[in-house]
Structures are given as C-alpha cells and as structure tokens.
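Here it is: the structure, laid out below.
With one protein chain removed, the remaining protein chains of the complex are shown where they sit.
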Amino acid sequence: MLLIRCPYCEKDLPEVEFRHAGEAHLVRPSNITEMSDAEFEGYFFIRQNPKGIVFERWRHVHGCGRFFNAARDSVSDKFLTTYKAGEPKPVLGDRE
Amino acid sequence: MANQIALRRPVLDGLSVQRQWVSVKPAAPASRIALRAPAESLSQLSASLSLTLPSKVRASATSGTRTALCLGPDEWLIIDADGVDIAGEMAGVEAFYSAVDVSHRNVGIIVAGEGAQAAISAGCPQDLALREFPVRACCRTILGKSEIVLQRTGDQEFRVECWRSFADYVFTFLQEASRDPLI
C-alpha cells in the first residue's frame, strides 16, 4: 500500500483513503460547444499515459474529500510530489 | 392530526461489548450538522456556534456538549450531544456556508480502554500512536471495508462515526477486533 501525501491534510496517508482520477491538467473549455470534433476528441478521449513521469489527479475520497494533483513515476510507482488542484505543474528538475 | 408520535430507533440500540481491556458502545443520539464554509465565513460561524471552528484539517474543538471536527479544508462535522437545533443557531449568519442536518445519517460508537487503539488499528491503516494522533485529533478514514470518521477523545478513548447502514458492520468489526487481547 502506497503512502500518498494529501496537500490539503499536509500528511502522508494510506493509499486506501484515495482514489485515482485520471490525467491532470486537462481543463474543460468554457466554449465547449464550439469545439470541433478533433478538438473534442483531443480533450475528452486522448490521454498521454507515458512511461515515466505522469501528472495525474487523485482524490482523498475517504479523507478530506479534496481532488488534487500528483506527479508520479509510472515505472517505479513513486510519487514525486503532490499539489493542490488549480496549482501549476511543478518543475521537477531537481527531484529524483 | 397525527394520532401518534414516531419513536426513534437508533440502529445499535442495546448493543455493547465489554472486555477487560476495551469496551465498544454506541454513543447516545446527538444532533449533527455537516458544515461547509469558506475560510472567510469562519469567524461569523464560530460566533454563532459559541465554538471556535478549528481551521486545520484533522483538528477538533469542543465547547460544552458541542464538538466541531475539521474533516477537510472547508468541512466540519458538528456534533452536539444535547440534541439542539444547531442549524437554527446559524440562521442569522449572512456569510456563505452550507449546513445540512445529518443527525440520523451518522452513528457514533465509543471505543474506550487500554486496548481501544489496538482494536481500531485492526482495520484502520493510519498511525494512531498518541504522538501522531493526539487527543482531539480527528479524520475521515477507513475501518476495514467501511469509511469512518475517527476522533480521539482521550488517551484511551475514541469516537468512531459511520453512516447508519454501515453501523452494523463497523460495530461488528470492532467487536471482533476487540477479541484480540494484544495491546
């Protein structure tokens, strides 16, 4: 069981309290009805799923209830950092 | 006109576990409010509740019969053992907030004794050692396969809150866990 740091509780807490919620930093356009089919496809269907660093959303669903973002290495499963929803993608240069 | 007044039937009525090292008992029925509010509303709400709402997640504050558990950055569970109309007290607050009556949604269970922490640690993956989870600490978490709200009310006493239909499971879980004499 992983430990995940909830940026709202400011604590490392057990994975069973959390739920994964897909790729992060996808913003629902305010003019969604004006999107072309291709744009909508890109927004709604296409996901990166890279091997390596992934930016993804989690929810501390059995805790404070907040959605937040995480940078995780999909190879080692290690969380590099977590940060609040709405905050910009962190720069990971000086991290492992 | 109503020809009878409905009776309240708490789900765990009459159940109790008493062992040498731990007891598990349903808490008395209480008034409960799920309170949600942004930071800027807190001072007004605290004033109306006669209780300073803790602003740090996992902290709780008690005043008289009333306890406020901070479960999220904008979320509190207010429990008042006196059965008063808590929402009514907040009616005059003009700042933005949401107060929803959940008195019957939740069921409280008191786990007490030198084996209380061990019994909860049978199913709760958080570190409940006093230095990590001191008296008045609280959180929403997991017990076995149920979500609970956990509050430490004393060195050797916890209040477990769960939703009504999970109360059977949670109580039975604690009853079973309390069989283990290892503290």
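The chains carry the letters A and B, assigned in the order they are written, with residues numbered from 1 in each.
Methods note: a residue touches a chain if its C-beta (ideal position, glycine included) is under 8 Å from a C-beta of that chain, and two chains touch if they have at least 3 such contacts.
By definition in this document, contacts and distances are computed from a predicted model.
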Assign the chain not included in the display its UniProt protein name, restricting the answer to "Oxidoreductase", "Na(+)/H(+) antiporter subunit C", "Sugar ABC transporter permease" or "Sarcosine oxidase subunit alpha".
"Sarcosine oxidase subunit alpha"
Where the missing chain touches chain B, by residue:
1-11, 29, 34, 36-37, 74, 96-106, 118, 121-127, 129, 132, 144-146, 163-166, 168-169, 172-173, 176-177, 179-182
Considering the entire assembly, which residues of chain A contact the chain that has been omitted?
1-3, 14, 19, 21, 27-28, 30, 32-33, 35, 37, 40, 44, 57, 59, 61, 65-67, 76-77, 85-86
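Simple rule for what comes next: only the chains that are shown with their structure count from here on.
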Centroid spacing, where centroids are CA-atom means, of chain A and chain B in whole angstrom
31
Going by the contact rule at the top, pick out the chain A residues touching chain B in the complex.
1, 8-11, 13-14, 16-17, 62-66
Provide the residue numbers of chain B that touch chain A in the complex, in ascending order.
57-58, 71-73, 75, 125-126, 139-142, 147
